[in-house]
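Only one protein chain is missing; all other protein chains are in place.
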Amino acid sequence: MTLSNKARRRLMIFVMVAPAFVVLFGVVVYPFFYNVVLSLSNMSLLHIRDWKIIGFDQYVKVFTEPSQPDFYLVFVKTIIWTVVNVVFHVTIGVFLALVLNQKDIRGKGLFRAILVLPWAVPQLIVALTWRGMFNYEYGAINLMLTQWLGVEGVQWLRQPLEAFLAVIITNVWLGFPFMMIIALGALQSIPHDLYEAADIDGASWFHKLRHITVPLIRPVMIPAITLGTIWTFNNLNIVWLVSNAGEPGDQTHLLVSFVYKAAFNFYRYGYGAALSMIIFFILLAFSLTFMRRSNVTQNVYS
Amino acid sequence: MMRSKSATMVRLTASYAVLVVFAIIAFYPILQIINISLRPADRLLSTSLELIPENASLDNYQELFTGRPFLVWLGNSTFVAFVVTLTGVALASTTGYAFSRFSFAGKKAGLLSLLVTQMFPATMLLLPMYIMLVKLHLINTYLGIVIMYSATALPFCIWQMKGYYDTIPVSLEEAGRIDGASQFQIFFRIILPLASPALVITALFSFMAAWTEYVVAAQILQDTELWTLPVGLKSFESNMTSEWGLYGAASVMVTIPVVILFLSLSRWLVSGLTLGSVKG
Partner (left out) sequence: MRPKDILRLSRWPAVLALVTLVSASAFLWNGCHRRDDDKIRITIWHQDRIDVRLILQRQLDRFMALHPEVRVEQLFKETEELRSGFIIAALAGQGPEIVYGPSDQVGPFEVMDIILPLEGLFEKEWLEQFDEKGRIWYKGHLYQLADKLGNHLTLLYNKKLVPVPPTTDEELVAVARRLTTDLNGDGKTDRYGLAWNYTEPFFFIPFMTGFGGWIMDDQGNPTLDNPGTVGGLNFIKQLRDVHKVIPNEADYVVADILFKDGHAGMIINGDWSWAGYQNAGLDIGVAPLPRITATGLWCAPMVSPKGFSINVNVSEEKRPWVIALIRFLMAEENQLESAKELFTMPTHKAVQSGEFVQTNEILRNSRLQIEHGRPMPVVPELRAIWDAMRPSYQAVLAGTMKADQAARNMQLMALRRIKDMNE
């Protein structure tokens, strides 16, 4: 490669990468460092304008301050919430994409349109609708349970475990279409002849799935899974709406609820920033591990 | 031969069963929302399982279009979402390509830093974001909001494009080079069309990032005429007494464009000029 070619290549990389990063860092850098400073400060209701740096006190408080609900319990719940959601999003999404991707299925357009609805509809009203469906006496779910299956209705919203289950069900419903769309896209990158060759070899359905489909949709699915995990970990909306801000008895919360309450209910900005930093480091540690494990920065064909 | 025929039958029946079950699960809550929009007197819930509410009427739709500036919000949101989509597609398709094909200093760090931008709880970013936008004179402008939305959508879009480009064999590019195409031509004429499923996902994701976002819009847009759909919809929901009928009607109207967009882009998502038909 000649020097001019090399230079041209560099220029091209720069032109391709720079605009996105300028936009991104222009927006992210200032707020991020603002929060780093805030997390080391005592900014709160009484020190909203005259705040000063006080060191790591807020971080210490996050881990030691007695809280209701218990910080560590909520942390565990957040992890369960994240894992269960992402697992169901991905398995249901990929499964439906595989079904829809078969050549001889009719009415694909219609099915696709209906299956994408949970993703397309405004979340607030749908979350409240789900809350209504979980009502003990009048909710559709209990009515179906009692009338069709003849089992006892479940007190979805009054018991902690059931309420947690209810928010997870709602969020799984909301999230699978997105993974389905990604998987549909990813499946298009698999050359048909690979399957044909496998058929000639008499490979089973499962064999093809494991040795052709999964490895080849991985490069596209891994970023979606990584980011899906990060988003789910921090996604307060659905939990907040379906559990009516943490009911029963403040037991249905995620870690970000603490951030939200600290900032908006109690005006504890320093504390909120410190907790945000901790959440940030947790997610950073996860991403680094996951990415190294899945080797996603490598090109599959190289 | 007989066996394979009956195997096909079983496979098809099972497939349709799965699709129908999931379609019902997906559609039932939506049906409830349609129901809400048809009920009189803002009933968010119903005490019965009936599919069409008693005294159903289209009054909420009429009020939505004639009594409220819904069409203005629709126009604003369409504009913002359209610009964000184009920005997202333009920036993510190029950046993703660079990350997939070239090796350069800071590549890994760059990829990771994209993820990093998504990890911080949004709640705490609101105050500094607002201060920053005040300093840049971007409060109450679409420019401010488009920049914010693009920044939100880009990390996923870039990663996703990169992942898809990774599945396209480099040999195709080399074939193009032998045919005398420049690097730029290869990208535009060979790689981009092959990556159309990923472009569709990028477009849909960027569009939705703008179409549904509420918190930032509520903080930045301080003029009723500039409101986007989510902010407008929120105005139906006031302390305790909410106009659920209108909210339901508006939700239905907001969903339709997304489904139309999805269906019209599906062509490039699942068929046409894809790798499946090129390789070999």
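Think of it as A and B in the order they're written, each chain with its own count starting at 1.
Methods note: a residue touches a chain if its C-beta (ideal position, glycine included) is under 8 Å from a C-beta of that chain, and two chains touch if they have at least 3 such contacts.
None of these values were measured; they are calculated from a predicted model.
Which of B:I131, B:V170 or B:I260 sits in contact with the chain that's absent?
Here the residue in touch with the unshown chain is B:I131.
Given the contact definition stated above, which residue among B:L12, B:I25, B:A90 or B:L263 touches the chain not shown here?
B:A90
Determine and list the subunit B residues touching the chain excluded from the picture.
Subunit B touches the chain not shown through residues 40-47, 79, 82-83, 86-87, 89-90, 126-127, 130-131, 134, 139-144, 146, 172, 175-176, 179, 181, 185, 188-190, 192-194, 218-219, 222-224, 234-243, 273, 277-278.
Write the list of subunit A residues that the hidden chain touches.
The missing chain touches subunit A at positions 42, 44-46, 48-49, 65-66, 68-69, 128, 131-132, 135-138, 155, 157-159, 244, 246-251, 261, 263-268, 271.
Keep this in mind: only the chains that are shown with their structure count from here on.
Per the contact definition, I'd like the list of subunit B residues that touch subunit A in the complex.
8, 11-12, 15-16, 18-19, 22-23, 25-30, 32-33, 36, 44-47, 49, 87, 91-92, 94-95, 97-102, 104, 107-108, 110-112, 114-125, 127-129, 131-132, 147-148, 150-151, 154-156, 158-160, 162-164, 166-170, 183-184, 197-198, 200-201, 204, 208, 212, 230, 233-234, 237, 244, 247-248, 250-251, 254-255, 258-259, 262-263, 266, 269-271, 274-277, 279-280
Would you tell me which residues of subunit A are touching subunit B in their complex?
8-10, 12-13, 15-17, 19-21, 23-24, 26-28, 30-32, 34-35, 38, 92, 95-96, 99-102, 104-105, 108-109, 111-126, 128-130, 132-133, 135, 138, 140, 143, 173, 177, 181-182, 184-186, 188-193, 216, 219-224, 226-227, 230-231, 234, 236, 256, 259-260, 263-264, 269, 272-273, 276, 279-280, 283-284, 287-288, 291, 296-297, 299-302
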